[in-house]
Structures are given as structure tokens and as C-alpha cells.
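A protein chain is absent from this complex, but the other protein chains hold their places.
Just so it is clear, A, B and C label the chains in written order, and each chain counts residues from 1 on its own.
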Amino acid sequence: MTTPATTTATSSIANEIQKQVSEKRPFSLSRFLKDRRFLYCVSLTAFFGIWKYIDYTQVLGNGIAAPDAVVAQIWKLANKTIAGKSLWGHIWASTYRIIIGFSIAAVIAVPLGVIMALNRYVNAIVKPVFDLIKPMPPFAWISCAILWFGIDEPSKIFIIVVGTFVPCLLNAYMGIRLIEPQLYDVIRMLGGNRKDEILQVGFPAAFPAIFAGLQISLSCAWTCVLSAELVSARSGLGFIIIQGMQLSRPAMVLAGMVVLAFVAWATTLLITGLEKKLCPWKREAVQM
Amino acid sequence: MKKMSGKRKAKIEVEQLTKSFGDLLVLNDISFDVKEGEFLSIVGPTGCGKTTFLNTLSTLMPPTRGRILIDGEPADPKKHNISFVFQEPTCMPWRTVKENVAYGMETKKFPKKKAEERLKYILGLVGLTDTENLYPNQVSASMEQRIAVARAFAVDPDLLLMDEPYGQLDVKLRYYLEDELVRLWKALNATVVFVTHNIEEAVYVAERILVLSNKPTKIKAEVRVDLPRPRSLIDPAFVEIRKRVTELIRWW
Amino acid sequence: MAYETVKVDTPLVLRILPVASVVAFFGIWQGVVDFGIVPNTMLASPTQVAVLFWEKLFVADPDGAVLSVHAWVSIQEAFTGFFLSLLVGIPLGLMMGWFNVAEGLARPIFELIRPIPPVAWIPLTIFWFGIGIPGKVFIIWLSGIVPCVINSYVGVRMTSPTLIQMARTYGATDWEIFKKICIPSALPMVFGAMTISQAYCWTTLVGAEYLAADQGLGYLITMGRRLASPPMVVLGMICVGLTGVAIGIVIERLEKKLLAGIRR
Partner (left out) sequence: METSQEYKIDCQHISKTFVQKGTQRVHVLEDISVNVKNNEFLVILGPGQSGKSTLLRIIAGLETPSEGNVYLDGKEVSGPGADRGLVFQSYMLFPWKTVLGNVELGPKLRGISKNERREVAQHYIDLVGLKGFENHYPHQLSGGMKQRVGIARAYSNNPELMLLDEPFGQLDAQTRYFMEKETARIWETEKRTVLFVTNNIEEAIFLGDRILSLQGKLPGRMHAMYEVHLPRPREHTEMKFLELRQKITDASELTL
């Protein structure tokens, strides 16, 4: 949900508006109609209703399955095995690839970004090469990966590393670069040296930006693992989707998509929770 | 000419204004009135419900109890002209100085011809004619605040509320702008309610000062300032009033 | 005068290092292939790629089209999807930022669809549209719309609350405030969305062409792999990168120009 960005403390008129919202007011029909929860219900009902209707009228031919068919399909997947693995096995296959690839990328990219931001000579050497590689979309590497590593696990992990490397590095770099320079002055005035500046200011101040980078990387990672699995795989959620396509069973495709969305969403929540725990001092800004 | 006698008609009547947030009572039964063309200052200690007070007075926030009447009718921003000058400069960065000043009249749907004439007049009065085509980020912070003041006066307000508009400015600059404000007020015969934390400022500009208490806010005292203008900051009579008001709210 | 304009030189080392680094990069790349450290079947050297680039400008074989046709097909698809996503995403995001009802209705659906990577839609679009252009445009539209909606929404939400209060005291209606305060103040964020959205669109396009296409730069890469021709793979990747950068620069220019129009 959104919260307004906390600005510097002026006793602005806007500060007290928030409280007004929490005030209890008497029930009225127009207020009920504009209530968030009511609108959410309307919206979701309409969404699933139209989905069901499209399936019912066969506008898209056999290209779609009704919501209930999708749920049934998920239930079926959870109770039987495809290609030797249950649904949980496939979820784990995808997640496992992400964990490995994501960790490799984060371990290399975050320190590299930090060092690039702190040392302009390193920056002068690494940045041009990075800029050359950066515009290549991660999918473009799939062919390379297959040429280099075959179609087994390493090629998929390679794609994830490549795809998550860029946002990790960029955010770490920007996080350090955008630190208020006067914070360094504080350390210098208190008698600290360059090492203290980096340890006391550089790292903690860049922490939220690094986390934002991890957050973006994570969603990139899901895209990458999925496309790698779509191209060639024998397990994973992408495999379920592509199986559904090859068997012409939209319900299976949709089931794969739904499970995927759910798992991706859960991992995002995990990172957000971790960040809340690690940076209790971070203020929330406007976000969606 | 304005008559300084006490027989002016009451323009704004505030009756038993009360506001609470849940269990927290912020404004407690505040009643007062403002005469037509009067310059009223309101001072209070830091942390008194100043912001809430202004919010309810400007009808941005409905009061829990009580009402505000303008010319005997309940105040309504759609019908009455209520202008508000905020603490921080509120200029729209995508409009020029001229367009910013004109914004209020645009919203109030002034006839085009009248709006243009008035715009010219006000810009001249505030001395913004030379900079009328600049954008807010090309002028200084004090200029931005003058734009906001000009915009507020431009709509010929029934009630002009000011929330410590010159709080963060250099002293010399503040004196200049306060003089300018008084000049505008006289020229346009507006009804002004000026809220501030700065007692000297309040005494310098106002005809009458309302002193607020700590939360829950009540009116603690009323002080008349019958000094001739231009006022001198070191006039013993002036210092006397300043000291008296200070003692009423002193917490530091 | 207190202010005057001067030129400051960066130190010589800092100007040489980037050039040296790029030269070294290509040098090592060339060397690694030429001396057989990495087998020819896995990587092509820069010179091989350059030679193929020249050939591919005129020769349609073996993948069915010359380079310019591949690029043109990709650009066409990318831009169609991109413009459609701007067209829908920006107004939707702006409305969601200001009107409760719009947000209440649109948000749950948006949140449901957002975590699904656009590539995951490819099989469905093949069911629906076949492997022609409409399916790819749909996927690109899906990936481009997300940043548009988010940025426009955040832009409106970040409107200075004092400005909104100011407008309210003058008796402006909700619609007037939306039109005259919220939209102009959200514009920089909205234009910012164009850059992000364009990058997303281009990335997704390559993915889409991988799975379902018979022309386009992504298809070129896939063909390179199927034909076991590393030069073609690398050429495809470079073309994708360069075209992406070129589009990015165009959009950025456009964005700067538009921004200059509202804020000086």
C-alpha cells in the first residue's frame, strides 16, 4: 500500500490530514459504494466473471480455460507427477535455479558496484565494458548459454546470473553515489578516516538502494528462469507451461502461470520482510 | 477610506468551534469574530493546535462542532472567496509567475477581462511586473512567497488566511515583506487572519491579536494594538505590547 | 563577477583508462578465439562477426531475411506495443493515482497480473493469435504497461499536498485539481516511465521472438544457435544491443524535449 513520503518537518497543513481519514463517520450509501474493500470485491468479481464468460462463449476458441478449470488443474498437478516430478518438485526446480543464480550475481555484482562507486579508477576500467554488455537483454544470452553449457542446469543458472547482474550492480553503484556528501563530512569532522567513511556511511546509507536492486533483480530472475525453461527444460514451472502448450491444454498453461505468479509474489514478500527487519530506520516512500 | 471606529460590521463569525480526533480534543469551543477589513493576528505557543485551527477555519476540515459564518452564511469555498497563504511557498513550477498569480481567479471563474485587469493591477502593486514571465525556480524563495500572497489577494478574498508565510526568511527581508503586506491590505481593503509563532511579527502587522492556549486550544486573551503606522520596533509602547503577549504564551 | 563559465579537464589517466579497457576487451576476445583457447564452435571472434555483419546486409540466406528486414520487423513490433502501452498505461495510472474508484476497480486486477512475467503469456498468445505480429505486440504491451501505470500513479501520489490544499481553498473541484495540479506535476515521472517502459518492451520482444517468430533480431539469434553458427549468435546479440541503445537515445531525447516544454 502507499504511504506519503515523509518530508522535512514543517508543520505543514498536510500533516494532519492523515488523521482525518481514520475518523469514524456515519454510514451512507455513497460512502459504502466508494469503499476500497467494496470496490476490490466488485473488481475481482468482474474479472473472474468476464474470464468465465469468455470461456463460456468460446470467443477465443479453445485458447482459454475457465477459472474453475484452472483451479482443478492445479489440484490435479499437485496430486500427480509430470516428467517424474510433482508440482512441488517443479516449483523447487525453478526456485533452486533462482537461488543459485541470484546468489552468484549478488555476491559478485554488489561488491563490484560498491567498489566502482568508491574508486574512480576501477570505475574507468569496468564501466565501459559494463556499458557494452548492459544493453543486451538477458534472453539474448540464451543461445550463447546453450552453445557454451548445453541445455542442462548451468546454462539456466548462467542466464539468471546475466539477467540479475545488471540491476544489482547499477543499484549498488547508484546507492553509493547518491549519498549526501555532507554525511561524509560528519565523519571527517569527528576524526574518522577514509575507512570510517566507507564503513560508517557508505554501506549503511546504500543499504536501501542495494535492497531495491535485489528486489528488481528478483523479478528479473523470475523472467529469466522462465524464458530459459520455456526454451529448453525438463523441469520447472516454465516446463509445465510449455507442456501445456504442446499438449494444447490451456488449463495447464494457466495453472502454470498462476502458480508462478504466486511463488514470485511470495519471494518478493520475503525480500521486503527481510529489508524491514534489517533497516528499521528506513522511511517509506510513495510506491505501488 | 477605512473608518477605524469600532462600529465595523462583523465579516466572519466563528461560533463554538470544536474539533477532536477520536478522543483527542484539539480545539475547544473557540468563538470570535473578525470585522470587515480587519487585520487580525493569532499567536500561540509551539504545539498548540495551530494547524488544525487553520484547517477548520479554511473549511478544509469539517469541525466536530460549531460553525463558521461569512456574511451570516455558513462558509463554503465554492461560494465564498477564502484564500490561504501557506507556510512553504506553493507555486506551481510549470506556470510562470503571471500564470501562478492568475490561478486563483481562473479557478474562481472571474470574467476574462476583469481577471486580466486585476492581474495587471496586483502584479504592479506587488512589484512583480518585471518578473511576470519567469518560472518559479528562476526566482528566490522570498519572491515565491510574494507570488503566493499576490495570488491570494487577487481573488478579492472575503477571508485571507495566512500561515506564518515569512517564517524562514532573513529579518530585513521579513520587515520589508510585512510592510508590503500591510500596504496591500490597506489598498485592497481585505479581511486578514494572520497566524504566526513570531510575536513581534504579530504585533507589527495586526490591529488585534488573539492569543491561543496550549492543547486543547482555547482563546486565552485578546490584545488590541492601537499603534499608528508605520510602527517602530523600538517604540516603548510597541515593546510593551510585545512583552505582554510574550508573557502570555512563554514556554521557553 | 561572481559567476563565470570555465572548462575543467579530467585527468589524463581517467581519459585513457576507459579506452584502454574497451580495446583490451576486444583484444582478449579476439585472442581467445584466434589462439583456440575457446573452441570456434562456442564463440566467434569480433572480426568474424564484422565479416558476417557485412554479408548479412545483402544476403538473405540462411535465415530468410537480410539484417535490415530483421531489425525493421523488431522495431515495428516493439514500437506498436510500446505506444499502445503508453496509450493505456498512462491515463490508467494517472486516474488510479487520484480517483479512489479508479484505483479500487483497477488495482486488484493489476496486482494479479503484475507478478506474471510477460514471457509467460507467450504460449497463451500462440493459442490466441498464432505466431504473427499481434501476439508479440500483445506481450510487449503487457510488459510495457506495468512501468507506465506505476510511474504515473506514483507521480500523481507525489504531488505536493500543499499545492492540492491550495487549490481546494480556492474551491477547485476534484476534476480541476486532477487536471491542473496533479497531471502537470506527475509529468516528469510519466516521461521517466517512457524510458523504463521502452527498455522493458525491447527486452520482452527478444524473448517473444525466440519462441514464436519467423523474422526479427531475436529470431536471428535462435537461428544462429540452430545452425550452430556462433558468429550469427553474436551478431544477433550485438544488433539487439545496438538497436536497443539507439531506441533508448531517441526516447531520451524526446523525453528531454517534452520536459523542457513544461519546466524550464
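Keep in mind that, in the parts below, a residue touches a chain if its C-beta (ideal position, glycine included) is under 8 Å from a C-beta of that chain, and two chains touch if they have at least 3 such contacts.
Predicted, not measured: the structure shown is a model, and the values here were computed from it.
Hidden chain, full complex: it touches shown chains A, B, C.
If you put the hidden chain back, the residue from B:Lys108, B:Arg151 or B:Arg242 that touches it is B:Arg242. For chain A, the list of residues touching the undisplayed chain reads 6, 8-9, 11, 180, 182-183, 185-192, 196, 200-201, 204-205, 207, 279-283. Panel shows chain B; residues 45-46, 140, 142-143, 164, 167-168, 170-173, 175-176, 196-199, 201, 233-234, 236, 239, 242-243, 246, 249, 251-252 of it touch the chain omitted from the view.
The chain not displayed touches chain C at residues 1-8.
As a working rule, only the chains that are shown with their structure count from here on.
Among the inter-chain contacts, the highest number of C-beta pairs connects A-C. With centres defined as mean CA coordinates, chain C is found 50 Å away from chain B. In chain A, the residues that touch at least two other chains are 12-13, 17.
Among all residues of chain B, those that touch two or more other chains are 60, 86, 88. Here chain B touches chain C in the complex through residues 58, 60, 77-79, 82-84, 86, 88, 90, 92-94, 103-104, 107-108, 135, 137-138, 148, 155, 161, going by the rule given at the top. Those residues of chain C that touch chain B in the complex are listed here as 160, 162-163, 165-172, 176, 180-181, 184-185, 187, 262-264.
By the touch rule above, chain C contacts chain A in their complex via residues 13-14, 17-22, 25, 41-43, 100-101, 103-109, 112-113, 115-124, 126-128, 149-150, 153-154, 157-158, 161-162, 165, 202-203, 206-207, 210-211, 218, 221-222, 224-225, 228, 230, 233-234, 236-237, 240-242, 244-245, 248.
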